[in-house]
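Excluded from the complex is one protein chain; the other protein chains are retained at their positions.
Order of writing sets the chain letters: A, B and C. Residues in each chain are counted from 1.
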Amino acid sequence: MLHIECPWCGFRDDAEFHYGGEAHITRPDPSKTLTDEKFSEYLFLKTNTKGLILERWCHRSGCRRWFNVLRNTITNEILEVYPVTETPSSKQGKETYDRNWRRISPSKKTPKTDEAK
Amino acid sequence: MASNDKTIGSATKTSPLETKLIFNKGPTDAEITLKENKHVGKMILRGSLSEKKFITSTKKHLSQQFPASPNSFYDDTKVRVIWLGPDEWLILTDVTELDSLKDDLTRALIKSHSALVDVSDNSTIIEIKGRYSREILMKGCSLDIHPSVFQTGCSAQTDLGLANIILLKTADDPVYQIIVRASFASYLWDWLVDAAHEFKIRTEN
Amino acid sequence: MSSQRFRLKEAGRLDRNAPLKFKFDGKIYEGFRGDTLSSALLANGVHLVGRSFKYHRPRGHLGVGAVEANALIQVGDGNSTEPNVRASQVEIYDGLVASSQNRWPSLLFDLGVVNDLLGGLIPAGFYYKTFMWPRKWWMKYEYFIRRAAGLGKAPTGRDPDRYEKMHAHCDVLIVGAGPAGLAAALAASKTGARVIIADDQQTFGGSLNTDTDCYINDKTTVDWGKDVVATLEGLPDVTMLPNTTVSGYYEQNYLTLLETTKPHFFKSTIQQTRQRLWKVRAKQVILATGMIERPLLFANNDRPGIMLSSAIREYINKYGVTPGQNPLIFTNNDDAYRTAITMRKNNINVAAIVDIRENPDSELFRQAQEMQIPIHVGSAVVTTKGYNRIKSATIIKLSSDGKTLTGERKVLECDCLAMSGGWNPAIHLFSQSGGRVKWNHELATFIPSEATQNVLAIGGCNGTADLAKSLKEGLQAGVSAARLSGNKGHPPAIPSVQEPKQSETRFVLPIPTQKNKLVDEKVFIDFQNDVTLADIQLASREGYNSVEHLKRYTTVGMGTDQGKTSNVNALMLLSQILDCEPEQVGYTTFRPPYAPTTIGAYAGRNIGNLFSPVRTTAINPWHKEAGARFEHVGQWMRAWYYPKANETMRQAVDREVKAARTNIGILDASTLGKIDIQGPDAAEFLNRVYTNAWLKLPPGTSRYGLMLKEDGMVMDDGVTTCIKENHYHMTTTTGGAASVLEWLEEWLQTEWPNLKVYLTSVTEQWAVAAICGPKSRELLKELCTDIDLSDKAFPFMGYREGTVAGIKARIFRISFTGELSFEINVPRSYGLSLWEKLLDIGKKYEICPYGTEAMHVLRAEKGFIIVGQETDGTVTPVDLGMDWIISKTKPDFIGKRALSRRDIIKADRKQLVGLLTNNATDILPEGSQIVEEVLPKPPMSMIGHVTSSYFSPNCGRPIAMALIKSGRDRMGQTVHIPLKNKSIAATITDVNFLDNVSK
Partner (left out) sequence: MIEKREKAQPRSLTLKENNYSFFSLAKNAFSKHKNWPQAWRSTEPKPEYDVIVVGAGGHGLATAYYLAKEHGSKNIAVIDKGWLGGGNTGRNTTIIRSNYMWDESAGIYEHSLKLWETLSHELNFNTMFSQRGVLTLAHTEHELKEMTRRVEAIRLNGIDSEVLNPRAIKQIVPIIDINPQLRYPVMGGFIQRRGGTARHDAVAWGYARAADQLGVDIIQNCEVTGFNIKKGTITAVKTVKGEIKANKVACVVAGHAGVIAEMAGFRLPIDSRPLQALVSEPIKPILDTVIMSNSVHMYVSQSDKGELVLGAGADSYNSYSQRGSLNIIEGMLAAAVELFPVFSRLRMLRSWGGIVDTCPDASPIISKTPVKNLYFNCGWGTGGFKATPGSGHVFADLVAKDEPNSLAAPFSLDRFVGGYLIDEHGAAGVAH
């Protein structure tokens, strides 16, 4: 049972929380045209890192607030808890944030392919 | 804060645990006493602490002590204020006072982004007291409620058994109050009675 | 009755004034209060207690506690029987009934022993190589294999006992109450920490109670232990849990402890709590789990009477029982000498000590010499004899490299053999915690290395055998754990200790076997699963060289003891075969539980009526009284229909449905989810979460809305009402109430934190009575005088506040049936009163309560959808033919973009249509599949399925809704619903049956 520190209620068992998956996914601006490919990237592609991941949790059984967490998915160790509207402040958190493919410029992101599938 | 406001016209009020037939039952030297605090007026207050107006109005019309620090509650002359979240409080008061209190606050907060919602009937309150109260709660609540940690005046929203609750410690004896959703009250009552299995238990009306 | 002829006169701490009678395999024996089944059986000279899993070899008692691999027995009978219990963990009581397992027809004469003789044909993994012919015969083979396998028998009925759970928190959790654990508890609690200390024995003290040749602060070890326990008992924040096995060590120092709270199998008429599962969150954990003795690996090392040396000492010192009158000791270390000396002190003749070491020299060795115990150094037991109990052992001198036998054979008579092959720290919990272990060459075993959580291993668990060092480690760990968890008191002083010094161990694995045998004698590695040395060699020969492959192929370490006595030996053998260091072979990670743990304890009280909360509305007592049948909707119990005497469901529902369209029907709609929405941006928020337009909804009016997930699929629907400016009342489906609120909060907090909106669940604040039918206005008029109910003043989709039956109410003129309908909301506490009043006054209008089934029929007659019935998470509003509810002008709403994806706009998607069976007596089963063309037999290509289907009394015929590929292009076409026994033809129609189908 993970012990997650709700920023408001303190440490609680993970059974009290609702998992929200990857944090910091930017919802595409609906007024701009958007290809199906780009949209599916937003909708379905997950950062599923083995290691440090920035993710959202909601203290469902408690204060019902959402917050962000920096967690190691190998050890389940939680390294940082921070507000949902902010970016991480720890060194590891910052690195994890910057390293994420969503925030790396597109040219470096995927190898060019002959097959645009 | 229990109410004698039983009826309006010919309408009769029923509480969620009405059907549990909790007439005074069990020994008077019980180790555990369970009781429903029926028909307590309850109101959700939402608002932002970063807004000065919100705080001053609330202090004036609700309680000078407002707000409450996280995971705690306090009693003022007419109200009990329970912290629920950074912008959310549960106000308990006599049900007869509720409407006027709500109206006063509504007027005072008209310019603030705030909300007041009557939730008197959304939940009910079960009081549990007696020397083994903590042991019983420990059977289904993952929180550390050791008296050095969860002191009188502490509150927590958590799960007890399979029900979501707000837990208050109201006296050192100890006395705990459990605020539980109306439709879960029957389950939780059964759960508590079951958890008190090895103790001398008394149920009160 | 057998006399207890192996009971010692003095030793042991039992209540000799309380003789108890018990039955084993039908025979009555006597023991004393405080005995375990093992000690009592041994007192009566009973060694043979079971048969092994595969070869059905006779087996006896190997060890004490969780390490036991052999003595598994069935205790009790009927509902309260328990299989596979370790005899040494059963406390006896008067009338206890126990029996041996895995034998037929009897323990003494077991036909399964034929497997032992066929051993040559059934080596490790033999089943992978055969049973494949004739083809298709596996199920026949399997039948017999299954019946041959398994150990004990399951109970025959419901468990009479009760299991509980307990959550606990502490600064320091100490696992094991031996010398190190007790010292740690003392130090931690004196330093001010909240302490929990658990031990699987009934009496705290561990080896303090068996190693009686040591002294602490000039006290006997037993007395020192008692003093510490007494001190701990006097401290307020120390929880002491005897009979408690720490079974699981999870993340963030979360541990499970299984406490046995009443003597095993105590018969009582009152349901008693048998076990309690503690779930402990500890700031610091101290593992003082001690060590487990290793068996030696020699031929026929499995006979009854061959036991671990430390176990024998425990039987003598704790229970006053000697497992033999002429024991032989076989050891590779000093500790077994203590067993020999203890026996001698209790006037038991010791046949000899056989010591693998060539030049043992220690205090204990000299003491044994002085006692004139024959000692054979540099020698080994190479085989044993005796079928149901060891009778003799053959010993031969070992070569100096330990690989061959050099000397003469000597046969030593004995009635019991104490073996000691060294010690393994009980690192299971440390491993479970995620800690890394390292190989220790001196001890030839794994010891804890790096921890990944706040945990310390001390004493035996840390590889420390000395008492003095263990106590010191314990005290230091206790202080440091207490300090790390924020305490500041003073620790106790380190005591002085007198104990025999021990010298080194010599590891010879395995003991060479004698050559020139027709059949190789079996050297057992895993006693319970009958894994032999030859099996390990075969597995490796065939390439199963990874330790996991070895384990899975041979099943070594996979018995109920989880390899407590076999894992390290197997690993050392594998490393020898592969010619590498044991740490290169690796080890398997330990998983919870440490010892088998009762399933009922994990279930706890969440069974029966507490399995899952039953949620009911305020009006529920009335439904019950009225004889309603109920249906589960999520956790809710809703009135399904109200049958009158002798009415079938169909008759009752037809009556209810008709009444709602001709007079008045009344429905308890309280379970619908309700969310109070307030704030200046509330309208904007609604505009984003619903597909249609919400910015201009005037106060006092309601609108129907559909919510999509971001993938464009329908998620929920409901009516939302503008109560007043910036204040809305949203309803959701019953099942969706909690998830919709969570969903809305998620968007609000994470995506649109700038929107000024507050959401509050008011689902249970309001009880809702929906009255429906042409006469509902007349009824309401009688009870509500402060609202103008005329159609003009209070039109469809209007909302008013007023008083109904003297109760302040919110009235919504909305309809899920197509009839004139009012949904009256009053505070929950008045719900029952309102309902009764409506029924009372409604009598003259022939008001009829209707349940959820009639509600379904009524809405289907009008073609209204139910989310979760017409939809399944793969259906868009367009598929439902509800394009009208999708705003074309809004820049955004959740799910908008997804609706224009290339596969979502295809014309051949499944679309919602009506279905009328061509034969008006056929009612389609809900869920049945639809084809264009019926083939003689499957497979048939399906084009859709029936989502809803009812007999409609108002249409006078069955009606159905279906999702069909390109359904809307097929209007008027005939499709077929091939059921198992017949096929039904139906015509595709519009879904609004009531208005389109002639009555």
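Rule of thumb we're sticking to: a residue touches a chain if its C-beta (ideal position, glycine included) is under 8 Å from a C-beta of that chain, and two chains touch if they have at least 3 such contacts.
None of these values were measured; they are calculated from a predicted model.
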{"item": "Touch partners, limited to displayed chains, of the chain removed from view", "value": "A, C"}
{"item": "Selected residue (touches chain absent from view) among C:Phe6, C:Tyr29, C:Trp224 or C:Tyr544", "value": "C:Tyr544"}
{"item": "Sole contact to the chain not displayed, among C:Gly600, C:Gly700 or C:Gly881", "value": "C:Gly600"}
{"item": "Touch list for chain A against the chain that is not drawn", "value": "1-2, 13-15, 18-19, 21, 36-37, 40, 43-50, 53, 55, 73-76, 101, 109-115, 117"}
{"item": "Contact footprint on chain C, counting only the chain that is left out", "value": "53, 80-84, 120-121, 123, 126-133, 135, 138-139, 142, 145-147, 149-159, 161, 163, 248, 250-251, 254, 256, 279, 403-404, 510, 512-513, 520, 534, 537-538, 540-546, 548-549, 552-553, 560, 562, 573, 576-579, 591-593, 596-600, 602-604, 606-609, 611-612, 614, 631-633, 640, 711-712, 868-869, 872-874, 898, 901-904, 925-929, 931, 937-940, 942, 945, 978-980"}
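Going forward, only the chains that are shown with their structure count from here on.
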{"item": "Distance between the centres, which are taken as Cα means, of chain C and chain B, whole angstrom", "value": "33"}
{"item": "Overlap residues in chain C, where contacts from two or more other chains coincide", "value": "279, 281"}
{"item": "Numbers and ranges of chain A residues touching at least 2 other chains", "value": "13, 64-65"}
{"item": "Chain A-touching residues of chain C, taken from the complex the two chains share", "value": "250-254, 279, 281, 434, 452, 710-711, 742, 745-746, 749-751, 753, 891-892, 896-898, 901-902"}
{"item": "Complex contact set, residues of chain A against chain B", "value": "8-10, 12-13, 15-16, 61-65"}
{"item": "Residues of chain C defined as touching chain B within the complex", "value": "162, 164-169, 194, 273, 279, 281, 605-606, 609-610, 612-618, 621, 636, 676, 678-680, 756, 758, 760-766, 805-808, 827-834, 837"}
